[in-house]
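The structure appears right after this line, and notes come after that.
Removed: one protein chain of the complex. Kept in place: all other protein chains.
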Amino acid sequence: MRSSHRLAFLFLLPSLIFVGLFALYPIFESFRLSFYRLILTLPWLGQKMVGWENYVDLWTDPVAAESLRTTLFFVVTTIPLELGLGLAMALVMNEAFRGRGLLRAIVLIPWAIPTVVSSQMWRFVFNDRYGLFNFVLFGGDASRYLAPLADPTLAPMAIIVAEVWKTAPFVALIILAGLQTIPDELYEAAGIDGATAWQKFRHVTLPLLRPALLLALLFRTIDALRVFDLVFVMTQGGPADATNVLSFYGYKKIFAEGMVGYGSAIAVGVFLVSLILSLAYLRVLKASRLERTPR
Amino acid sequence: MWDQPIADFEKQNPGVKIIREIGPQSSTQLHDLITQKLKNRDTEMDLFVMDVIWPAEFASAGWAFPLDRFFSLAEQKQFLDAPIQANRYRGQVFGVPLFIDAGLLYYRKDLLEKYRMSPPRTWPELVEEAKTILTREKDPQLVGFSGQFKQYEGLICNMMEYILSNGGNLWDDKRMVSTLNQPNAVEAVRFVRDRIIGQIAHRGVLAYEEPESLVLFTEGKAVFHRNWPYAWNVANDPQRSKIAGKIGMIPLPSFPGGKGVAALGGWQLAISRFSKKSELAWRFVAFMTSHTMQKRITLSTGRAPTRVALYNDREVLDQLPQLESLWETFKQAVPRPTTPVYVPLSNIMQRYFSSVLALPDTDIDNRAALAARDMNRVLDLLREAPAR
Partner (left out) sequence: MKRAAMLGIFSVGIGVYCLLPYFWFALTSWKSPAELTAIPPKLIPSFHWDFYRSALEERGLLRYIANSIIVAGTATCITVAIGSVAAYALARFQLPWTRAYLLLLLAISMFPQIAIAGPVWNLLNHLDWLNTYRGVVAAYIALSLPLATWILTTFFREVPHEIEEAALIDGCSRFQAFYKIVLPISAPGIFTAALLVFINAWNEFFFALIVLTDPNLQTLPVGIALFPGEYTMPWGEIAAASTLATVPLIILTLLFQRGIVRGLAAGAVKG
């Protein structure tokens, strides 16, 4: 027993080193830095331990509060859209028909495109002078063209559209995998009992799909909380901070303004929110056998 | 603009090669990129350009190499004063000004002449003229004004021109407090929101930086346009502009009772603290900013030089007569205050301006007070500076 454990440890050692060094250590370091005041452009101020000051500031910072609201709004809007669209797409792809393989491949394309590329692409679509969005809405009548990325109400919508476009297909695939494990016999039995398509959906499909749906929900929520690439390329947080999500705010604080201490507090804040949400989901998922369910 | 000088320098200095890297178009993104390199102690970058507001930050953080040993005070006097001051921090100089920029007002000479109007001297006059022209022209695609109002550094330049020409200021440099919540400043901001954006500009300007706003003008879709001097060449080039020859350029208007204010812009050359070839780097800096080179660049690109002598040079003035009228504007261009914490302060101001302009029913006084409070907290950090 001992020697096999030692052997196992050896097998795991390289992983442990990387994970420890580049994932666990940084998160503790972020925690530590959040208790200091450290400003890179004012090196003569040094590193001063300020205790909870950064967190108090964070709590009372209207920009951070707004940022949290923006981020949560983003999460709460994209998830249902992705799940809904993904489910619809999966249901279509689940039917056996010719060309299904091709459709499945096409559906993978948005997922395969790098986020920065799709960000530039959507930025161009929403352009106020040559964009597809305006062309579809108003044709050649350029005087009525909108500028979605300049409007604090529309800009977040544009980001949401860009995000959902890319991730709904991914969700569709996860759900599709779930759909394909539901045995046909159940549908047949329900059919014999006189169930309509809708009833079949509600009473056979949905309950058996629950684990896959919840899993998709978990991963997508975490990913939505840490959205960065889209905002960086499409709006840089504007206009009027309307798309200033937490990750971007933290990035600006640490890497543009050099306010490492405060930025670390933001980083820890985002981490804690993710952690709390994950734990909440996991409790719900406990019924489904989570330990065997990777991405 | 760079290729020919680089080639010449390499010819004059055999064995030396200059590699040029172009960064993102937006000054804010360029700043983040260059500072990231400096934080990474990148030894590949020997020289870099600095926007006029960066020297203090770069000097304080220890990223820019002090140039006093190469750039004597006597030599500094050959240059325009405002840019030189922007490059100095705590008694040392950290950059050499390459060219100077100042905010200017461009207008459609043909349209103003058609309606027998003279170029506006005050902002309210500009709004009235624009409104009249828009009503009479009946062109649904025409707008009255095009400027840069996206949430980025350029927004500060545009807004300070309104605020300062109304007698207000961004912050008080001596007392180190924000003055954004003073009545003059708030009034100017309200004017921009309600009259400029509200009445004569297309809402798209809220996402515009220089390129987009200029394209609107050169396509003939804007009556008035605020931009830097480089726009003159672009707008007058028949290859790139539909209104070549139909434009005028004047100093920016003011509010009644105030004086027109142009934001000081411009770019400087600096040497990285982490460069291993500072002597060689200086040779290139000296070369690029020499009298001959500046004259050549000015003549070929129309960018305004920083050496005083060139403003009296017959050859230059013959080809670019507008420089004569710009001389006063350049001499009086107002820099944004120099401080190592400029970036956080700028972000706070950008946030404030952008929110107020984009959302028509925000309470400006309230927002101004909040912005001032945040700025003061940042400015307070400087009070602990060790005395020099």
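When the chains are written out, they are named A and B in that same order, and each has its own residue count from 1.
Simple rule for what comes next: contacts are C-beta pairs under 8 Å (C-beta built on N, C-alpha and C of every residue); 3 or more make two chains touch, one makes a residue touch a chain.
Just so it is clear, the model here is predicted, and its values are computed rather than measured.
From the options A:Leu45, A:Leu108, A:Leu146 or A:Ala195, the residue with contact to the unseen chain in the full assembly is A:Leu108.
From the set A:Ile79, A:Val204 or A:Ile266, the residue in touch with the chain omitted from the display is A:Ile266, counting the whole complex. Considering the whole complex, the residue from A:Leu72, A:Val92, A:Leu154 or A:Ala195 that touches the absent chain is A:Val92. For chain A, the residues touching the chain absent from view are 4-5, 7-8, 11-12, 14-15, 18-19, 21-27, 29-30, 33, 88-89, 92-93, 95, 97, 99, 101, 103-117, 119-122, 124-125, 127, 129-132, 135, 139-142, 165, 169-170, 173-174, 176-178, 181, 211-212, 215, 222, 225-226, 228-229, 232-233, 246-247, 250-251, 254-255, 260, 263-264, 266-268, 270-271, 274-275, 278, 289, 291-295.
In the full complex, chain B makes contact with the omitted chain through residues 21-25, 29, 33, 36-37, 40-42, 44, 210-212, 215, 219, 230, 234.
By our rule, only the chains that are shown with their structure count from here on.
Residues 39-45, 62-63, 128-129, 142-143, 145, 147, 149-152, 236-242, 252, 255-259 of chain A are the ones that touch chain B when the two sit in their complex. Across the complex, chain B meets chain A through its residues 26, 28-29, 31-32, 35-36, 39, 57, 60-62, 140-141, 150-152, 202-208, 212, 215, 340-341, 343-344, 347, 351, 354-359, 370, 381-382, 384-386.
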